[in-house]
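Here the complex is missing one protein chain, while the rest keep their positions.
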Amino acid sequence: MNPESEHIEITITSRFENIELVQVIAEHICECAGLDDDGSHWVGMAVREGVANAIKHGNRLDTRKRVFTTFDVKESRLAIHIRDEGEGFDPAQVADPLSPINIMKTSGRGIFYMKTFMDEVDFSFPDGRGTELVMRKNLATRDGAAEQD
Amino acid sequence: MNPESEHIEITITSRFENIELVQVIAEHICECAGLDDDGSHWVGMAVREGVANAIKHGNRLDTRKRVFTTFDVKESRLAIHIRDEGEGFDPAQVADPLSPINIMKTSGRGIFYMKTFMDEVDFSFPDGRGTELVMRKNLATRDGAAEQD
Amino acid sequence: MKTTSRNVDGIEILSLQGKITIGSGDVQLRDLIAQCMSDGKNNILLDMSGVSTIDSSGIGELVGSFTTVTNRGGRLKLLHLPGKVTDLLQVTQLITVFEVHDDEAKAVASFK
Partner (left out) sequence: MKTTSRNVDGIEILSLQGKITIGSGDVQLRDLIAQCMSDGKNNILLDMSGVSTIDSSGIGELVGSFTTVTNRGGRLKLLHLPGKVTDLLQVTQLITVFEVHDDEAKAVASFK
């Protein structure tokens, strides 16, 4: 059995106050897997953005709806699944926050930050089950910081 | 819909480092429900003891086995379920840590602390599913501290 | 988020402490800036040294604050930006939008 393999699940109701619980778990897992403080912070930040979107855009703040998050670490590879009970969306329609027409917008940077801090960010839409966000990161490479974008 | 009703689930593998994640959620829920810092601390402590037992005595540190915890708040009443994948045990056989023959023992105080800090502590043993611990506390009454034992 | 405010030479210095995140600090920041505008305080220096966490909503609110103040003919500048906030402004190419200071006296003087 691989001592490094880890699986944690957390399910929350759609309240912004609960975002932090999921973020804390992300940071904890990264630290346990040997990522440095900064690297762990940025993974936590990506998770915060993903859960915030699930609560706000997916579940539209309906506290009867839940956000399901799983964390898996295997051979220093972290996979995070965040699923909501919303209607889904078309990722191709998401505007580029770096475009001059968007730069002064007050929103639209969440997915961009996730992509900045994680190696892979993908959305899928299992029928009738809302949005499923998968983010992956190799915790063994030292690239946690924002700088190397 | 009751704005105070809340349901959170967390599943961890059997590692002592993960206890804190469950404890943090317990404290967070209590604080959100309006319990004071001390009261929240003691609930977190009861959860720590319950999860530690599930990992140590229930799952015997087998990291393939999991500990399933759910938190429910409804009308200021908190219910916590902690389930492991162990063999169960006979609560009637648990020694009284206050008895003079046990007072200097290095273990055996976990369940006693849970009972001190929570209103209700019960164990059940659903066939083949290990131990299920249920702890309840009324968060509306001000009795979080250890003193009033 | 908690805030404290001081007025130095007609410049409103707002110290932001804690989290500027979705559903809490972001809304407070918007209200705070709206209050300054209605009080006629158009020159604002945001002291960010106490900001522990910021997310994309907080960053968006900073941008919104900048726009609100600028549209009123005022100016909004940033003081003591924590490294992680700088990083977040940098990757979204917002760092050049804001005037950022490390020295309070110089920051205040810069409004002259």
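When the chains are written out, they are named A, B and C in that same order, and each has its own residue count from 1.
Here, a residue touches a chain if its C-beta (ideal position, glycine included) is under 8 Å from a C-beta of that chain, and two chains touch if they have at least 3 such contacts.
The shown structure was predicted, so the numbers you read here are calculated from the model rather than taken from an experiment.
**Student:** Taking the complete complex into account, tell me which visible chains touch the one left out.
**Tutor:** Contacts of the unshown chain, counting the full complex: B.
**Student:** From the list B:Ile10, B:Ile25, B:Met45 or B:Leu139, which touches the chain that is not on show?
**Tutor:** Once the missing chain is taken into account, the touching residue is B:Met45.
**Student:** Kindly note down the residues of chain B that lie in touch with the hidden chain.
**Tutor:** Within chain B, the residues that touch the unshown chain are 16-17, 19, 41, 45, 48-49, 52, 56, 97-98, 103-110, 112-113, 116, 145-147, 149.
Just so we're on the same page, only the chains that are shown with their structure count from here on.
**Student:** If each protein chain is taken as a node and each touching pair as an edge, is the resulting graph a line, ring, star, complete or other?
**Tutor:** line
**Student:** Greatest Cα-centroid separation from chain B: which chain?
**Tutor:** With centres defined by C-alpha atoms, farthest from chain B sits C.
**Student:** Please report how many Å separate the Cα centroid of chain A from that of chain C, as a whole number.
**Tutor:** About 27 Å, centre to centre.
**Student:** Where the CA atoms of chain B average out and where those of chain C average out, how many Å apart are those spots?
**Tutor:** About 43 Å, centre to centre.
**Student:** Please list all residues of chain C that touch 2 or more other chains.
**Tutor:** In chain C, no residue touches two or more other chains.
**Student:** Could you list the positions in chain A whose residues touch two or more of the other chains?
**Tutor:** 17
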